[in-house]
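For reference, the structure I am asking about is given below.
Yeah, one chain of the complex is gone here, protein chain that is, but the others are all in their spots.
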Amino acid sequence: MSVTLRYFAWVRERIGKTEEVVDLPAELRTVGDLVAWLAGRGEEYAHAFENPKVVRAAIDRLHARPDAGLAGAREIAFFPPMTGG
Amino acid sequence: MSVTLRYFAWVRERIGKTEEVVDLPAELRTVGDLVAWLAGRGEEYAHAFENPKVVRAAIDRLHARPDAGLAGAREIAFFPPMTGG
Amino acid sequence: MNKAATVTIRLQREDFDAGAEAAQIARGRTDVGAVVTFAGICRDQEAGHGVAALTLEHYPGMAEEEIARHVAEAQARWPVLGVTVIHRYGRLVPGDNIVLVVTAAAHREAAFAAAEFLMDYLKTRAPFWKQEERPDGAAWVDAKEADDAAAERWDRPSERDAAE
Partner (left out) sequence: MNKAATVTIRLQREDFDAGAEAAQIARGRTDVGAVVTFAGICRDQEAGHGVAALTLEHYPGMAEEEIARHVAEAQARWPVLGVTVIHRYGRLVPGDNIVLVVTAAAHREAAFAAAEFLMDYLKTRAPFWKQEERPDGAAWVDAKEADDAAAERWDRPSERDAAE
């Protein structure tokens, strides 16, 4: 499955990309699985996800928890806790 | 003791005066005493104070309860519950 | 630039410009992070009856003093950097402004709390009385129990002492 990954704030800075398109291995079922897989892709990813509990995710622009399923996802975003307002 | 009495809203309408100066009998010690005395001064006063629990008072521009003392008062006001804002 | 808290209290027959008053409270200072503005406006319906106009009567002198006491109380409770209260009196028609409360603070919690506190007290403790022009004639507005309950959640300010 091909999805667009988007990164924001210091997750973006650590990975060094705003977005990328990746083919997800079929065995990845949840956001947590995807985070673990990404963290193994290189130093910059390991740094971004060094504390996976801090990084938040959204699937197709909806907040998603680590146990949220990836099935059907087209755009998955990772970012720090939000500090708007 | 001579004090200025001021009336507002429907208390003013029922009594038919915005204010008056009265000499208070020495035996009046509290706001409640004054209300009872005023209610005996005529039909319009009896009407204004027919339900003494509803009418509020202020002594020298501070809210005062029925048991508040009159000693030293210069201006005493009576009015319905407030509906500002 | 940090400055002392600014307090403005006005009772007036004339209209006010809520936006201009809110802009004024933070002008020239960079310690204000939150400005809350409450504008109360005359409606054309209340509790199921039409309202052609409101006439607001007040107790001159006491009204200013009572509002000033509540502003001081708000300043004691929350770290507010500015407070503006404007209350109109006289005859108002639907759509007209009635009351304005503006509070400024470093953070939103204080600004919201102080504004709500002041509105709850203006409703129940400030010496103003509304008379409505209804289809069946003029009538004084009854105090609302909901407003009393709203004011009570902040505890009671001290009243004049009981007779000794």
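The chains carry the letters A, B and C, assigned in the order they are written, with residues numbered from 1 in each.
By our rule, a contact is a pair of C-beta atoms (placed from the backbone, for glycine too) under 8 Å apart; a residue touches a chain by one contact, two chains touch by 3 or more.
Since the model is a prediction, treat every value here as computed from it, not as a measurement.
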Next on the checklist: I'd like the shown chains that the missing chain touches, ordered by label.
Outcome noted: A, C
Checklist outcome for this item: Sole touch to the unshown chain from C:11, C:34 or C:126: residue C:34
Checklist outcome for this item: Note that chain A touches the absent chain at residues 6, 8-10, 29-30, 58-59, 61-65, 67-71, 77, 79-85
Checklist entry - What residue numbers in chain C mark contact with the hidden partner chain? => result 17-20, 22-23, 26, 29-45, 94-95, 106, 108-109, 111-112, 115-116, 119, 146, 150
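Keep in mind that, in the parts below, only the chains that are shown with their structure count from here on.
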Next on the checklist: Measuring centre to centre with CA averages, how many angstrom lie between chain B and chain C?
Outcome noted: 26
Checklist entry - Taking each chain's centre as its mean C-alpha position, how far apart are chain A and chain C in Å? => result 48
